[in-house]
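Dumping the structure here so I can ask a few things about it.
With one protein chain removed, the remaining protein chains of the complex are shown where they sit.
Every chain is named by a letter (A, B and C) in the order it is written, and numbering of its residues begins at 1.
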Amino acid sequence: MRVEVRLFASLAECAGWRVASIDPAPATDVGALWDLLVQSNPALSRLGSRPLAACDRTWVEWNHPIEGVREVAFLPPVSGG
Amino acid sequence: MRVEVRLFASLAECAGWRVASIDPAPATDVGALWDLLVQSNPALSRLGSRPLAACDRTWVEWNHPIEGVREVAFLPPVSGG
Amino acid sequence: MVRLQTVPIDVARLWNELRADSDGAIAQFLGVVRDSNRGRRVLHLDYEAFTEMAEAEMSRIERETHGRFAISEVALAHRVGRIEIGEVSVAIVVAAPHRAPALEACRFAIEELKRRVPIWKKEVFSDGEIWIEGAGERRVERNPSAAETDPDQA
Partner (left out) sequence: MVRLQTVPIDVARLWNELRADSDGAIAQFLGVVRDSNRGRRVLHLDYEAFTEMAEAEMSRIERETHGRFAISEVALAHRVGRIEIGEVSVAIVVAAPHRAPALEACRFAIEELKRRVPIWKKEVFSDGEIWIEGAGERRVERNPSAAETDPDQA
């Protein structure tokens, strides 16, 4: 299984990429997937607390399962308006 | 002593006049002055409850004294906006 | 900025005049003439004002709004005379550095204007006219012999 992972704003600039197709194993939820990303991109940990997450364009909690999800987005706290 | 009395909106249409110079005696407050007007214009009593009042362009209560006032306005409940 | 005017209210111009580069928020309320009231078709409205007192009262509301909220500017504009369906009868525009005071000041100003400013509207129908007086809408027909209180509104 692979999921499409998307990063935005400071997260994308920090990681140096915006979209990637990733095999999430062994992560089974969104929080564990973020931890995987931080392992391979240590700069992401400098941003402080964990970002927000959305699965298939809907806000989710960190324990949201990845099973059946096509796209996981990691999002800084929003600042539109 | 004379005061300038002004009527607006339905009150003016009902009385048939908008401004008059009136000797308020024996009335000494705004409420008594209104009662005098109703005596000489019985149609005004058909409007139901007493209107609002302003002395010299400021809202006042019914017991506001007339002494020293140049202009007394009787006003229906407002409906601007 | 306070305006009682017979010509149409130019809203975009109002807020261009108000806004400064240090303002991040503009809140605005417009009252517009509706085509009906309680099922009766309105042709147009006629607004009458006690002009001198209305301007004084609007200026007092302007000052009170500045005193209560962290805003840069507030404009109160009201039109008088004949106003057609769809035209703006009243406009409140507030410019402020931030949104919460802008929105709260806008609401305060329109509520105070409707409560305190001596202006009255008359609805004109194809078969008559009615003064709207007060929030309770005591209605008074123009012909004194027909004057009555609308029992629905008492």
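As a working rule, a contact is a pair of C-beta atoms (placed from the backbone, for glycine too) under 8 Å apart; a residue touches a chain by one contact, two chains touch by 3 or more.
Keep in mind that this is a model prediction, so the values were computed, not measured.
> Shown chains touched by the missing chain?
Touched by the chain not displayed, across the whole complex: A, C.
> I need the residue numbers on chain C that touch the omitted chain, in ascending order.
Residue positions of chain C that touch the missing chain: 11-12, 15, 19, 21-36, 85-86, 97, 99, 102-103, 106-107, 110.
> Considering the entire assembly, which residues of chain A contact the chain that has been omitted?
Residues of chain A in contact with the hidden chain: 6, 8-10, 13-14, 43, 46-48, 54, 57-59, 73, 75-81.
Note that in this section only the chains that are shown with their structure count from here on.
> Could you grab the centroid distance between chain A and chain C? Build each centroid from C-alpha atoms only and quote it in angstrom.
A distance of 50 Å separates the two centres.
> Return the distance between the CA-based centres of chain B and chain C, expressed in whole Å.
So the centroids are 24 Å from each other.
> Between chain A and chain B, what is the separation of their C-alpha centroids in Å?
About 72 Å separates the centre of chain A from that of chain B.
> For chain A, jot down the residues that touch at least 2 other chains.
Answer for chain A, listing residues that touch two or more other chains: there are none.
> Could you tell me which residues belong to chain C and also touch two or more other chains?
none
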